[in-house]
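Would you mind keeping the following structure in view while I ask a few things?
Here the complex is missing one protein chain, while the rest keep their positions.
Note that the chains take the letters A, B and C in the order they are written out, and that residue 1 is the start of every chain.
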Amino acid sequence: MTRVYLREICLSFGRFHLFDGLSFECPEHAYLCLVGPSGCGKTTLLRIVAGLTHPDSGDIMIGGARVNDLPPWGRGVGLAFQNYALYPHLSVAENLAFPLRARTRKDRVRGAELHRRVRDMAALLQIEPLLHRSVTQLSGGQQQRVALGRSLICNPRVLLLDEPIAHLDVRLRYQMRLELKRLHQRAGTTTIQVTHDQQEALAVADIVAVLKDGQLEQIGPPLKLYRHPATAFVAAFIGDPPMSILRAELITDDGELALRISEAVIPLPRKFIRNLTGARSTKVLLGLRPTQVALADYAGPHTVAGIIYSHEIVGRQLELVLAIGNDRLRYRTDRVLRVSVGEHVNVSLALDNARLFDGGTGRCLGADDDIAELGTVETV
Amino acid sequence: MPAIEFLSVTKRYPDGTVAVSSLDLAIEPAEYVCLLGPSGCGKSSTLRMLAGLEEVSEGELRLDGRAINGLPAQRRDMAMVFENYALYPHLNVFDNIAMPLVARGRAASEICTRVARVAEALQISDLLKRYPAQLSGGQRQRVGVGRAIVRRPSTFLLDEPFGHLEAYLRLQLRAEFRRLHERLGTTTLHITHDHEEAAAVSDRIAVIEQGRLQQFGTFLELLDNPVNRFVAEFIGSPPINLLPAQLTGSENGPCVKVGPAKVPLPMARTAGLSQAVASEQLTFGVRPEDVYFDTQDTSETLFGDVVAIEPQGDFSLITVDITVGTIRAMMSSTTILRRGQRVGLRFDVSRAHLFAADGHSLLVPPVRPAGKAR
Amino acid sequence: MQRTALRATLAVLIGPSLLLLTALNVAPFFLGVYMSLYYWSLANLGPPRFLGLLNYEYLFADYRFIDSIKVSLLFVVLSVATELVLGTTLAFVFSSRARGMASLRRISLLPVMVMPLVAGLVWFYLFNPTYGTVTWLCYAVGLGRIPFLTKDWLALLCLVIADVWQWTPLVMVVVFAALQSIPEYCYEAGKMDGLSQRQMLWRITLPLIRPAIVVIMILRAIDSFRNIELVYMMTRGGSGTETLPWYIYSTAFIDGNLGSAAAMAVVMVLFVTVLTQFLVGRLRYRQA
Partner (left out) sequence: MREATIPPPASRHRSVGHWRPLRTGGLLAVAVAFVGWCVFPFYIMITTALKTDPQIFAWPPVWLFHPVLRNMQNAFFVVGGRSALFFLMNSIIVTAVSTILAVLLGSMTAYGLARFHFPGDRNIAFFILSTRFAPPVAFVIPTYVLVERVGLLDTRLALIIVYTAANVSFVTWILRGFFVDIPKEIEEAALVDGYRHIEIFWRVALPLIKPGVITTGILCAVFSWNEFLYAMILTQSRASTLPVYLSQFSGSTTLVWDQYMAVGVIAVLPVLLAAWWLEKHLVRGMTFGAVR
């Protein structure tokens, strides 16, 4: 049992409370990604698990035992740092062997056994030819492998990765994230990774946890977060492109419920109606993916007027950022358009697959069950 | 007349390294051009020669048709945003932004109003008394921009302006840069190694590698019509699949042999394909979005096992192990797939590429609707 | 539990040094204050006699003491000012990228760490009135035989020259390092902003090397204020070169009046502490 469980973690720096009773769980053998904007506390959380930062209160449980009072080396964790933190005065082999030589380790190994373990790890990570080089001569990708090897060599119960591939170039990043995923599939070590890149998190993780200001916004399988964001923040954070969030007002129009977005009034599909009982006010947030937005040729009663705020090319598509009141709405098209900043346009919105969030709390209005069940891609 | 012209410009350093070799590039007035390339490719040297921070070793540099090789940077009327922002550490934000005006001996009252206006536009009015060391990366970057736009220069030079910023700030700022450009209409040269950033902000992109211009065109031209393997690899995300291949013939015309599969090439794209390359080891390139799943067992289908599934939202990246390599395919995330499952793959050959051993592209460019995207 | 372990580690790490420093700095300081209240003679074998503040009263009536402070200050001001002006100018000279400059800079550093006593010895020889090389050089250019070390204001000047010889290279290399550490981008930004050469000097270079100049100035002031070797070798306090350290030294170990010397030492420590606080403030600022 190497489940990691944090219960009621509180941590403050002076008057600033980062965590105020945060709890979350990473099941055994899971690959969990912590994502969130910088300053959300994701790295601090990882350091709390590793034992490098001590919470003011709360329990850290690894494999069912409370480890708060154990030093980092007693917790059976491997940690790979964002900047790799290799020992620059040692060679690759010595870096890999360093944890095995520690005097605090009960299973301390020496001699031939040590060499064998180092060689095996190097083989696993395909860095055998580098073993006798100084780590300062390695490329970023190679250093990253060494750092990973050093955190894995003691067969940790829990592997902790802090932005493991953030410093690599694009192509290497695609390659390494695949390797991380396959490594995990082979070894099955419970893994917690911190990343700021939600695309990376969706790609590698079994479970994604979104943090914001030290609070857990949502935790769940990648596609669940993508399709059923629990809060407006998650909706605007997950996905490329993420959802655009528009402020709207619930009104009654001819006895039917409708949304008012700036001037426009758009009837609300029936399926939303039974979810709205939980709404506390008439102010709501509407979350839309660019695919749910279409340019309209004319201004009609159901179209929303906007101004082109900016435009960019994304892949083979053109993305328009439209200013609707103070909100920004993203729209993507394959068509070739000639547009310029400041132009007035009208858009129609397809609300069938849109998400509604409470205007005050930002929480999603409506249960998940009314939308087709998630996860059609199996990630066994 | 182009606003900026590089006429076979070469930059050679005293130690003999050639950073830029006979570069020819013409930038139109009011154009936003990105210099794109990996680090150390010479794009920075190019920009710095234009700025006047480095001397041109050979060739001629022209601004509005006049040679400016010997003109000191102070008199080129360009403004630059540096990668590390290059703020004066001993001056506060106000004095930093004011420096270009102070250098020109403007009156104190004019300086005050202009700095105030710029600071307001960049939303840094409340930071004017702070020193660079007290600012966050994003704030420093704004000050760097403010210093550049406090006067109206002929040209903006941006050296990796988002290099040290967080991802979300980058996304936000590139929209701001595009807006600013459309408002001011100033000719802009922007350096970056990130092709997505280049695509987002620029009108045209110059891809540079090892000091040489590889290709100069719009992003879509680069994406669908790369002149060589380097451009194809460098542009596009997720990256293009590259597989070893040979050219063979069949009753329907030339074919590409990839592993066991024979992929026929459309006639329109094989014109001028010489038989000389038939014996060469070629590289077949296809983008993940142009790979399809196919259950039929035809001679052009490649079979392999799914080794990884990476959900990305509406679509997932599927990595398939075909014995001659791995292929990444992009497909809707509603499709049901399992790791280890055997699948057949086919390619959209109208968008595929074939590269010779020396890297240059062999096929006729795919047909694209003409006209600028913007 | 972990916290106790950390405390023990910390004690092991910094305990011995603190003990040593207490024994050799804090204890002597208080002993010095204590001694200054006594008639404490080197020669007298009897117990020291308590005087109260009498030593201090005598001190401020002692014109030699007041004069020695004046001489010391004059020495400090003259030598440090010369070193700063010369050193800073030379730092700009050595910043030129001409070939061979690096080797020249390296050679010019040689005097910095020379034993001050040896510096005194050599300059004593150079200034010797009957066969000193400098004396001869002055004579050769028609200035006559100048009695450098025995003429009142000249003797102090000789000390200043020796001090300048030894320490100008340090000032030079410190300012040089400060110049080198000005990031190239500052000048590049200046060029893009359209600054002229003169504006670059006044608006970028000088403000950026100022902190280094202030630090080295205070350091040199503290150091030359406590210098005793040059006086010891070259003049032994004669001809208007009786600096404060020399006066304290001679009172204590030539006249054997430890109590009175201790009183002077206490005054001197207070003096230096003020200077040190300036320096520490600077270093604190640099570290923040």
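Things worth noting here:
By definition in this document, a residue touches a chain if its C-beta (ideal position, glycine included) is under 8 Å from a C-beta of that chain, and two chains touch if they have at least 3 such contacts.
This structure is a prediction, so every number in the text was calculated from the model and none was measured.
Interface note for the absent chain: among C:Cys186, C:Met200 or C:Ala265, the touching residue is C:Ala265. By the touch rule set out above, chain A reaches the unshown chain at residues 50-52, 71-73, 77-79, 81-83, 85-89, 98-99, 102-105, 150-151, 154. Counting the whole complex, the residues of chain C in touch with the unshown chain are 6, 9-10, 12-14, 16-18, 20-21, 23-25, 27-29, 31-32, 35, 90, 93-94, 96, 98, 100-101, 104-119, 121-123, 125-126, 130-131, 133, 136, 140, 165, 169-170, 173-174, 177-178, 181, 211-212, 215-216, 219, 222, 225-226, 228-229, 232-233, 236, 245, 248-249, 252-253, 258, 261-262, 264-266, 268-269, 272-273, 275-277, 279-280, 282-284, 286-287.
Note that only the chains that are shown with their structure count from here on.
Centre-to-centre separation between chain B and chain C, using Cα means, comes to 58 Å. With centres defined as mean CA coordinates, chain B is found 27 Å away from chain A.
On chain A, the positions that touch chain B within their shared complex are 37-38, 169-171, 174, 177-178, 181-182, 185, 196-197, 199, 202-204, 222-223, 226, 238-240, 289, 291, 309-316, 318-319, 321, 336-342, 376-380.
Residues of chain C that touch chain B in their complex: 183, 185-186, 188-196, 199, 203-204, 207-208. Of all residues in chain B, only 51-53, 72-75, 78-80, 82, 84, 86-90, 99-100, 102-104, 147, 157 touch chain C in the complex they form.
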